[in-house]
Structure formats: C-alpha cells, structure tokens
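Not every chain is included here, but those present sit where they belong.
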Amino acid sequence: MLQIVEFLAVVFSALYGVLLARRLKLDFVGVYSVAFMVAFGGGTLRDLFLDRHPLFWIAAPHYPVIVFAMAVAAFFLPKLPEQTERSLNIPDAIGLAFFSIAGAGAALAEGAPLFIAAMMGAVTGTFGGVMADTICNRIPSIFRPSTPMYATCSFTGALLYAGLKQFPAANGFAAPIGVTLIIAFRLAALRYDWKLPAYSDGVEDEASEPADP
Amino acid sequence: MLQIVEFLAVVFSALYGVLLARRLKLDFVGVYSVAFMVAFGGGTLRDLFLDRHPLFWIAAPHYPVIVFAMAVAAFFLPKLPEQTERSLNIPDAIGLAFFSIAGAGAALAEGAPLFIAAMMGAVTGTFGGVMADTICNRIPSIFRPSTPMYATCSFTGALLYAGLKQFPAANGFAAPIGVTLIIAFRLAALRYDWKLPAYSDGVEDEASEPADP
C-alpha cells in the first residue's frame, strides 16, 4: 500500500515537471532535469538538512530510472486536453500529501520539534516545484497570491500529523488523518479558489491605478 | 551579549527578506520562505559545506518561529517611510558582521585554512540574500557594481578575524576587531558610496552609446 502511494507520489510529481518543462520547449536534458527536481528536490533538501544518507533516490535507484523513462515518453506524448490536465490535480494532491507526511515523519524520527517537522513536511512536499520554477526562471508559483493554496495545505496537514504523533493513543491514526486533511484541503482550495492574500507595501501598482479621464 | 547579537542578526536579516518579498507582492508562503532564506540560507550552506549537524536553525528552533511571526506581522505593517528603511542599515550591518565572524569561526573550528574560513564567513553573511534574490528572479544585488560594497566588507573582516586567530596573543581580540571592521567598513561604503567597478568585456552597451545627432 505504502509502496503504491510512494510510487504515485514520484510519478505525479515528475509528470508535473515534465509538463512544465515541455511548455518551455526544453530538450531532453532540460525535461529530465526539471522532472527529477520536482520529484526528488524537496526530499533531497530534507535529507540534506537532517543529514540522512543515502538520499532516498540513491537508496531506491529505480525511481530515477522511472523518471528518465517518463521524460523519454513525454517526447511522444501529444498535448493533453485541458480536462485531462485538470484531472491531474487529484493524483497531484495525493503526491503532495504523501511527501508532506513522509517528510514530517522523517524529521520527527530525527528528534525535530513540532514546528520544524511541519516545515520539513512542507519543504519535502513543495520545494521540488520551487526549485524547478526557479531554474525555469519564474517566481515560484506557490509564492504568488494568484495560485490556490498549496504549501498551506501541506504545512497544516503535516503540523496536525506531527501533533497527533505526540499522543501514543493517536499514533496509528496520525498518518491517515494528516494525509486525508492535506488531500481534502488542497482539493477544496482548488474547487473554491482559496488563496492567500497578497502582501502590499502600500505602493499602488501603476497598472492598478484608475485611468485618468 | 552574544545571544542578543545573534538574535538581532536573525531578526534584521529576516526583516530584509520580508521587505523584499513584500515589494514583490507575494503571499505569506512567499514572504516567509524569502525571509527564512535571507536569515538562515547562508548559515545553512556553511553548515552543509562543513558537515555540521544539526543545522543551527534546527538546534535553535525558536528562530524559525520568530521569523514566522515576523512574516505574519509584516502583513499588517504599513509601508515604512524611506528614512526608516535607510535607518535599517545599521542593524543590517551588525547582522552582517555577526554572521560573517560566526561563519569564519565555525570554519576555523573545523580546521579550514584562512582563505576558506574568510570565504565561509562571507557565504554565511551574504548568501542568504543571494538565494532570495535568485528565487525572486533577480540577479543578486551583491553581484552588481551599482550596489555599495557588502560581501567585500564581510570577506575583509572575516579574513582579518581568521588571521588574528592564528596568534594566541590576539585570540581574545579577534572577534570584536573583526566585527567592528565589518560594521565600520559597511557603513562607510554606504555613506561614501564605495562600489566595486564593473567588469567590462569591451563591448559597449547599446544603451550607453552616445545618441546620434
């Protein structure tokens, strides 16, 4: 079961990366690198921060091979209809949930306190995408107020999970509850367009000023 | 005393990040991530390079919580008058000095030679900002000839500090002298607009060519 969820998390993260890199019309090196970063970047950061070795994609080297094969296949994949791209949101939310809880769990196992564990969950779940956006020369989409909540769902679920793990009685339920919360929160954020407000420094954008008569 | 300086270094670095992210009108995820990067990015790089674990913000997890609270507060903070922003230069210089000397000291403690120790000081003091600029899609400001010297002050002070540490007699004075030099150098660079010259590849920018009559 866990194996299947992990497999799905890797595949759907990589798929996000492949589609992003394809839109930029990169070549195979670019598509594979971006897909790799999205799938493994967050977990690699977490492992480096917590000094966990070997890194999970070195310990499970079939995953990079799978992403390699996906990057090859993407060359021949026709453009996905928009409906299909939208339906990818569900497996993507599952991937986010799995990576977040796995990240928080790894941090707890290293003795990290609650807040740090929740942060590591969010880093594991979302920073692969941040890296890929950065390397593709875009301000990370999860930092922008125009995108529905993503890291917020991850952090909230990871925090709840880490909190429940403090109570021996809740130990067995913590992971399923955290995963469920993240998936439900993320899908609701997409469905109802929940966004975090933009910070403002009090300076109006010129574009948003009323036109002179 | 050291605790207070460290606290100030974290807070003023994070404040720089908050103000940068706010100007880009990011949301909370963006503002917190950028503030975190500015405050802890350089020290994290140093710790990873020197294989020091746990990372300092994992060993002192109240710091990320403080930065989190600052990022929340920044949402309600009105635009700072320009005079206030300018007066932030003094605590920022203190933060730069503290991080640089702490970074060089950590490298010396790991047996690094002088030049590497000075570099680690400059990385600790300045690379959080480099990361934040990169993720915000800007060429790092400290790499540009239009900004007053910053990394140069950090490197010079860290090198002096590391040099003095080689002499047992100067051991007790090394840190205060290094810190003082960095603060004085940085404030002088701001006051007198000291900049490093731009490299030129011999090709004139079109924009800088004299207009045809």
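We just call them A and B in the order they show up, numbering each chain from 1.
Throughout what follows, a residue touches a chain if its C-beta (ideal position, glycine included) is under 8 Å from a C-beta of that chain, and two chains touch if they have at least 3 such contacts.
Computed from a predicted structure; not experimentally measured.
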item: Homo-oligomer size of the whole complex, from 2 visible chains; value: 3
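Here, only the chains that are shown with their structure count from here on.
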item: Fitted rotation between subunit A and its twin subunit B in degrees, CA, nearest 5; value: 120
item: Rounded Å distance between subunit A and subunit B, as computed from the means of their C-alpha atoms; value: 29
item: In the complex with subunit B, residue positions of subunit A that touch it; value: 48-51, 112-113, 115-116, 119, 130, 134, 137-140, 142-145, 150-152, 195-203, 205
item: Footprint of subunit A on subunit B - complex, ascending; value: 19, 21-31, 33-34, 44, 48, 51, 53-55, 58, 61, 64-65, 68, 74-75, 78-79, 134-137
